[in-house]
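What you see is the complex with one protein chain gone and the rest in place.
Coming up: subunit A.
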């Protein structure tokens, strides 16, 4: 029963995607129900699964295929296995719920898109692949879901392939994550080699019993893949560019799928990481750099979606930090709350972008009364930002505090032990704790500041007027912008994604169209957990009962400083806006850091210098060698043959005297050789 349930959770969206792609043209009316219903059913079944599993653990396996292994008779089969526990089932619920909200929202958001059908199918595949990663009990099968997600994100980010930035961003997303996936694959090989199996339960047992011979190397290789997927420094650069995709896709990628996968993977294989203090320290340092850097970048961005993208990078840094401090539950808790409030933020931002007709915060701040044109989105955005900034009693406060509490624990060398078996060999370096704690507090301040800035700019001006910027009276039409040949990619990125479909005369109708029910209800459905999910950690019988039954209540030692940081951040953002009315508070706060922060601290330029250019140079060289050098010896062979032929031909003069002369000379030479 349980394995069938888990299989259905994965297969329902997969089947929906397949059927959607195959039958789309025959039955266009079927596209919407086919997108929403199987995903919703899958989410419901995930809830049932979570309740059935509870805090227990279950493993099921059926053979998928033999591989032959490394020597005859010692096969390393790949199995269709499930490894189910609270972490897996709760993440599956998150994925299902967010995907359902996104699918419902998309029915309205992309309702006039000619490519809605394939879009919905790819979202279904995406959901299915993430659920596969979450529920599977086999490393190779996990890799399958992992990479399928990569290609789905490529297809979805490139949905508006008419735009140059979407084309580039889709390619970049795939290649940057793939750059991490190659070492990740080798990490899986190493784990499987040491543990003697591809099954996750076998690997975990081996890790807890100290049978992984190279834990640091394995953990670092796995980390490369996780860092790529979860957009941590230094492989984070694909995520902000991924904003070129439709907004619901951003919500899906940022909240529940793709970026969550990296964090989930580290949590899943946590004992492997705990076996290596060095790997944990590396993880902590990367998390710290990611958190602070991304928060600074978020403060400087003008595109509202890019602000949110950088904030995702930073919040994932918190989760990575919690894992570096040995607390899987805190990371899972933050993953859940962040999934809810980040999906909420993106979806409400999408409505606001529609209403404003622009992505640009600077342009939005000039539109008066934006909040009245989309009141539900405004309130949901506010709830989401409060959760992001970590203001109690919103969910973000509790989960962020759980992370900081874990870091505070780790500074004294203690950590919440994982439930599986003996942990005597596992240590968390105190340095990791300090790194995460200090950077976490600083990031809390910065996060509150950019959340305040975003709120003030996007929805800050309360006066309802109808004086709108020309062309800003957008409807909900999501057809891509036709402007292609714009010379400046920066400019293209800032242009409204959605072109006008309504005339100003139909302003009333347009206003109503800003928040159709299919967009409004998913918002409120996500607003509830964004507000309340944090409270679920208060009682050990609630949320922790589904995890490792460790309390997730805020601790005074960290809650007070973190709340102080948040309040300070809000005040800073607000103060900067008051100090220079009309100016961007981000610019005021960042000062000289603003210019580099806008460009993401030139990480892209570094990549271009270190990877892209050498590879392209090597490609030119290879082609030159192939065309001119390898060819040369082929032609040389032909020329030699021809030359030899000519030489032999020359000997055949037809002159009997010459032949006899040569014959005689030869006989003499042979005679001499024989005699001597």
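Going forward, a contact is a pair of C-beta atoms (placed from the backbone, for glycine too) under 8 Å apart; a residue touches a chain by one contact, two chains touch by 3 or more; residues count from 1.
Methods note: contacts and distances are computed from a predicted model.
Between the names "Ligase-associated DNA damage response endonuclease PdeM", "Cytochrome c", "Sarcosine oxidase subunit alpha family protein" or "NADH-quinone oxidoreductase subunit M", the one given in UniProt for the chain missing from this structure view is "NADH-quinone oxidoreductase subunit M". Remark: the omitted chain is touched by one listed residue; of A:7, A:151, A:518 or A:532 this is A:151.
Considering the whole complex, the residue from A:69, A:375, A:645 or A:666 that touches the absent chain is A:69. When the omitted chain is restored, the residue from A:143, A:156, A:258 or A:335 that touches it is A:143. Looking at subunit A, the residues touching the absent chain are 63-73, 75-76, 78, 112, 114, 118, 140, 143-148, 151, 154, 158, 161-162, 164, 167, 171, 174-175, 178-179, 182-183, 185-186, 189-190, 193, 479-480, 482-485, 499-501, 615-616, 618-623, 626, 630-631, 634.
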